[in-house]
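Missing here is one protein chain; the remaining ones are kept as they sit in the complex.
Lettered A, B and C in written order, each chain numbered from 1.
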């Protein structure tokens, strides 16, 4: 649906991406936000929160940073490549940190498997978008 | 992906919905959040923000309420039906208010058409989920 | 600082509050958001997350609902008393649920004492504001 946002079309040009590729990136981020929020809630409620507390905390950080990044991307960050690059850096790191721990539980916890996939894709989307923006 | 969240499976039982129906509801809310955020950004950036300012403001309210509702639903609101019912009421109203104005522009602004569809579906999902929870 | 927002001055009239009283209410909500976010982070990191997991979850719900409520109040909810009343209901409940558990730990955990105070004040602010709005 982001293809209907004229701001994102301008951002795609700036980031040297096709509009469809940029739309996929923002979608990957929103799917990541859902996955980490669900995963944090599930880990907190399950058997051993003590063993999971760092993973819960990383998912909460990730959820907050991704939420902000999606909203700023929807406004194309006012076209400010430095702001977007910095925010995409932080967002990629937040996704990778969640991925690191949830990937360890992906074999036995379905929500961690979904989360590990979503955070990997979202981190990749941030890195690609950032590279396009700053190579300009 | 919400089907991997044990909290949402419990909530589905409470709300007298199939897990798939509850998952669809949460997905409708997240799609609504994306649509209203995009639509607010687009309307603010386009030709006549003065004519659109109430629609922008309603979309911003909607985005914030829907974001909170998705997160609380992912935690199943701790199983507190009164909290969930009240929050779903507020969320349905916020979606309907956005719908009311964006539907008037759906014919000529693609982002308003997407937004009008998404807010209608999200409001319906809230009403259905609320009805299930409070009939229990 | 909310006294500089013309929307909040209009809302004060609608809610039959002095501008200063409305400003105090919004400030109480923002202090509550800080207190529950800090308290959730601290409880998650400390000795027994298993015993605290419900309190953490309630604080996370409260933080999300209060964040949305503050933002909608700053826009005066477009003057829509029904939306505001419903959101303030949900917000008061979310604050009271956090208060209920953190008050049990207020004697030995300073962040829970701060949180218990802040959620009590915020719930009261929501109830008062809601009463003013709907008696109109």
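Basically, a contact is a pair of C-beta atoms (placed from the backbone, for glycine too) under 8 Å apart; a residue touches a chain by one contact, two chains touch by 3 or more.
This structure is a prediction, so every number in the text was calculated from the model and none was measured.
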Just one of A:5, A:25, A:45 or A:67 touches the chain that is missing; which is it?
-> A:67
Options A:17, A:94, A:116 or A:133, residue touching the unrepresented chain | A:94
Even though one chain is not shown, chain A touches it at residues 54, 57-58, 60-61, 64-65, 67-68, 71-72, 75, 77-78, 80, 82-83, 86-87, 89-90, 93-94, 97
Could I get the residues of chain B that touch the absent chain, sorted low to high?
-> 41, 44-45, 48-50, 53, 56-57, 60
On chain C, residues whose C-beta touches the chain left out of the figure | 1-2, 4-8, 26, 30-31, 33-35, 37-39, 41-42, 44-46, 63, 67, 70-71, 74-76, 110-111, 113-114, 118
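Everything that follows uses one rule, which is that only the chains that are shown with their structure count from here on.
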One copy, chain B, sits on the other, chain C, after a C-alpha rotation whose size in degrees, in steps of 5, is 180
Give a one-word verdict, same or different, on whether chain A and chain B use largely identical residue numbers at their interface, taking over half shared as same.
-> same
Between chain A and chain C, the Cα-mean centres are separated in Å by 28
If you average the Cα atoms of chain A and of chain B to get two centres, how far apart are those centres in Å?
-> 21
Contacts with two or more other chains occur in chain A at residues 41, 44-45
